[in-house]
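Structure first, then comments.
Note that one protein chain of the assembly has been removed; the remaining protein chains are unaltered in position.
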Amino acid sequence: MPPERIRILVTGGTFDKEYNELSGTLFFHDTHVPEMLHLGRCLLDIEARTLMMVDSLDMTDDDRRIIVEHCRAAPESRIVITHGTDTMVETAAHLGREIRDKTIVLTGAMVPYRFGSSDGLFNLGSALAFVQTLPPGVYIAMNGRVFPWDKVRKNKGQGVFEAA
Amino acid sequence: MPPERIRILVTGGTFDKEYNELSGTLFFHDTHVPEMLHLGRCLLDIEARTLMMVDSLDMTDDDRRIIVEHCRAAPESRIVITHGTDTMVETAAHLGREIRDKTIVLTGAMVPYRFGSSDGLFNLGSALAFVQTLPPGVYIAMNGRVFPWDKVRKNKGQGVFEAA
Amino acid sequence: MPPERIRILVTGGTFDKEYNELSGTLFFHDTHVPEMLHLGRCLLDIEARTLMMVDSLDMTDDDRRIIVEHCRAAPESRIVITHGTDTMVETAAHLGREIRDKTIVLTGAMVPYRFGSSDGLFNLGSALAFVQTLPPGVYIAMNGRVFPWDKVRKNKGQGVFEAA
Partner (left out) sequence: MPPERIRILVTGGTFDKEYNELSGTLFFHDTHVPEMLHLGRCLLDIEARTLMMVDSLDMTDDDRRIIVEHCRAAPESRIVITHGTDTMVETAAHLGREIRDKTIVLTGAMVPYRFGSSDGLFNLGSALAFVQTLPPGVYIAMNGRVFPWDKVRKNKGQGVFEAA
């Protein structure tokens, strides 16, 4: 496998939430993706960019347009997007309808990376593997599985992604 | 992607080392793979079996024969093997020369899962993704990358895997 | 020092907050005090009771009356209370005005124990040491320091306790 560069686009989501010890609330400070790549001893050629830092429930159509534009304009043909889980399927649909010549994998986490029991590192590892091996298309990688953008839904009662 | 069952064969390695607080040494107690799958909220259909719990420097040809036999006999055609990094390439070579009709991915960790800064969860996530998407063959998944069994070596000075 | 029994009264607070991965909010489930004592290999003779599980901003005068009553009725003369930091000083004042024959130490945490970077274990260790060694009185133990109940305030801007 050639050492093809992979782009990571950070949009926020639970992945990157932190605990504000003064207010006792959760907030976004900065992305943990570089630290996670370091922890994973990741040696892929990666270009990471933070596009926004938002809870995906607050993501607007303007935000989604920015994500689509960045994917289109990126020189890389393999892209991982970290994203809140609540509207991940919706953003994937925007991308799926507009971009057909790149492999794009969205992933996220149910628990913030900073907290003890996060699934974030597992999900990032799987997303980076899927993005290297899947053919062009837009996918969601969660729970160890991968789904095409138009065949997945979030089961909000159980907090998992499933075929739709 | 059909929900095809994946087999995980546990052989020990740094992945599963723990700290014995009475002797101050590292030892093997039991595998952490089920706990890691739980942490990753993994919903793949997985059958995990512990074949042995050894430091890969102590792995014998008999041990490798057992691993080959289990891969051959497994009803699953997609298999992940957790393995110490020191002789992972050697075990992969045994498998690569003998098994050609299954997708087998070996992975491990540079730091025990139990310790704070382990790469284990990242590697397990990537190995499970690679095993679902790669064609039949024997591979090593480490550092976010994947290598065919006959084109990889461990760089012991740097503690990473690289193309050979 | 005789192995005198110590009572721990749990009232909630940041100490015991957890992350609800379905709603993305913080909530109280159950106390982590027994797990923390186990982690600290604590061998003190301890009787732990959960009185309530509340954010200290939501604590009412009725709640404080319950705490005072439990301290008064406890057979132990040394008591640690885990409590949210926001109104810890207020609860300490209620206790300080009413109970003079026991050593009572309130402590808490700025970051939930479940999250990576909690001060909870450090604070619990110090509170248990202070309660064994200080004369009767009501104290707050935070930031490695201890203050009499009527000479302390929380500096909310900095998230620390200081002499008042």
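So that you can tell them apart, the chains are marked A, B and C in the order they are listed, and the count of residues begins at 1 in each.
The criterion applied here is as follows: a residue touches a chain if its C-beta (ideal position, glycine included) is under 8 Å from a C-beta of that chain, and two chains touch if they have at least 3 such contacts.
Given the structure is predicted, the values throughout are model-derived calculations rather than measurements.
Displayed chains that the missing chain touches over the full complex: B, C (touch as defined at the top). When the whole complex is considered, the residue among C:9, C:54, C:106 or C:146 that touches the unshown chain is C:146.
If you put the hidden chain back, the residue from C:63, C:76 or C:119 that touches it is C:119. Residue in contact with the omitted chain (choice from B:52, B:66, B:93 or B:110): B:110. Contact between subunit B and the absent chain runs through residues 14, 17, 19, 21-22, 24-26, 55, 86, 110-112, 114-117, 156-159.
Seen from subunit C, the chain kept out of the figure touches residues 1, 36-37, 39-44, 110, 117-119, 121-130, 132-134, 141-147, 159-160.
Here is the rule we go by: only the chains that are shown with their structure count from here on.
Computed from the mean C-alpha positions, the centre of subunit B lies at a distance of 45 Å from the centre of subunit C. We define each chain's centre as the mean of its Cα atoms; on that basis subunit A and subunit C are separated by 39 Å. Residue positions 110, 117, 159 of subunit A each touch two or more of the other chains.
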